[in-house]
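Just dropping this structure here.
Apart from one protein chain that is not included, each protein chain of the complex appears where it belongs.
Presenting chain A:
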Amino acid sequence: MLFPSCRPPSLLVRQLCRAFHDRRWPGWQVVIGIETHAQIKSRQKLFSDSLTSSLGEAPNIHVSPFDASFPGTLPKLNQDCVDLALRTAIALDSGVQTRSSFDRKHYFYSDLPSGYQITQHYAPIALGGHLYIPNRDSPIRIKQIQLEQDTAKSTFDPRTRTSNIDLNRAGTGLLEIVTEPDLRSPEEAGAYVRALQAMLRAIGASDGNMEAGSLRCDVNVSINSPGKPPGTRCEIKNLNSIKFMQTAIVYEVNRQRALLSKEDGVVPQETRGFNQDTLETFKMRSKEEAPDYRYMPDPNLGFLLVASERINNIVQTMPELPWVTRVRLVQEYELSEQDADILLNLDNGREDGDSALAYFDRLCKEGRKPRVVFNWMVHELLGRLHATRLTFADNPFSTSQLGELIDLVHSGAITGTSGKLLLREMLADPSSPQTPTERARSLSLLITSRGELDIGDLCGAAIAALPSEAAAFRNGHKNVLNKILGWVMKESRGRADSKQARERLISLLEESGE
């Protein structure tokens, strides 16, 4: 059983439990569909040649007359955005439409200077498709993918009682990716968004960064009794983190349960918002108040025709998809599935497009053992970075620097403990021109065969001289260490630092015992 915590006292309940396994809302099936808006990672906007912007830039610096909807301006479709939409469609196994078109969706709002958003209402660029998520056999079906414009950003200053409009975002390309109502729990919803994010990042279609607003979700939630038709859905708009999305779904399920538990209770179809402070959803408008968007085919843009050669070309130049990478990491590199996922989910927001995965691949390609590389890169380097609240994006080392360090340890030139010490020193002064080897030398970490006192040599000799004590230590008799340490102190004629020697001995013993 999937959920062993559900303990059935009778056959009937057991069957119910199997169908509606969620202890949080026994007897209810939760049905969720998600509409995702992902900002397309193109240099220029969808219909104008102004540059796209990133969070934190000065307002209104990336604005052309078209973006501000000046009279006489006309749209010009950016084919780079189309290519990224096609990549996304192919990644999701969605059917690319050889002929799609654009429509205007009308409403008045200050963040929409033209009074309409250009979208693909009647004929989207791709239909169908699916995405697999962890811990579920059947895929999440994709309904459609459409290209559309992002709006401007309007913010209200309560102090001056004015609205400020920033047109930097106006007209940036968005991919709207719509699922069928296939998701059954907040956890599945979260897993879907994570899988989508990973895919969009891997193919370079979007940063997929919910905190920065480059990925936003609208979630449709309904509940129904077992075997009954789907309930009335409510749409929760503009959720900007996976955590908030899951919290909103839980709140919404409970709210709908409470409504339905009343006699003759019904769930009214509504569009709802999510309050991040109270963690509650709230009513924005009822079905009756829903605006009529007066969709009209855009008279300027005509048909978007996609030739089969173009699709073939994109298929051939498609970057590796995350689920393919995962299989490669597990089968080829022999990483555990857990380690593979860690690597795949590492922040890859580096501007130069150098993802953690590419970094890892480069280190492994030079003949290093993938598991050793993983340990150094994730446990040591990333662990140190996290300790100072940095992410992998802040990694100051080139692959040749980290690779040299790994090689020093692996060749026995320095011990593992020295390697960790070296890494700490390098992180403390990343701009130093010294190579890792030069730095290890200046820190006296190199194991040398010269007459000079070398703790590493001495400890190695001690272990070689006392093999049964070494074995006993490895078998858990930690007290034996004192005897080996005594040998070192005696041989060094007291010159060795006993604390340093003890550490070195432990690291050598543990290392050689692996």
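Just so it is clear, a contact is a pair of C-beta atoms (placed from the backbone, for glycine too) under 8 Å apart; a residue touches a chain by one contact, two chains touch by 3 or more; residues count from 1.
In the analysis below, contacts and distances are computed from a predicted model.
K.L.:
Just go with whichever of "Coatomer subunit zeta", "Glutamyl-tRNA(Gln) amidotransferase subunit A, mitochondrial", "Large ribosomal subunit protein mL43" or "Exosome complex component RRP40" UniProt uses as the name of the absent chain.
P.N.:
"Glutamyl-tRNA(Gln) amidotransferase subunit A, mitochondrial"
K.L.:
Kindly state which of the options A:L301, A:L344, A:L381 or A:L402 is in contact with the chain not pictured.
P.N.:
Missing-chain contact among the listed residues: A:L301.
K.L.:
From the list A:P71, A:P229, A:G367 or A:G476, which touches the chain that is not on show?
P.N.:
A:P71
K.L.:
Spell out the interface residues on chain A facing the chain that's missing from view.
P.N.:
Missing-chain contacts on chain A: residues 65, 68-77, 104, 106, 108-110, 113-116, 161, 165, 292, 294-296, 299-302.
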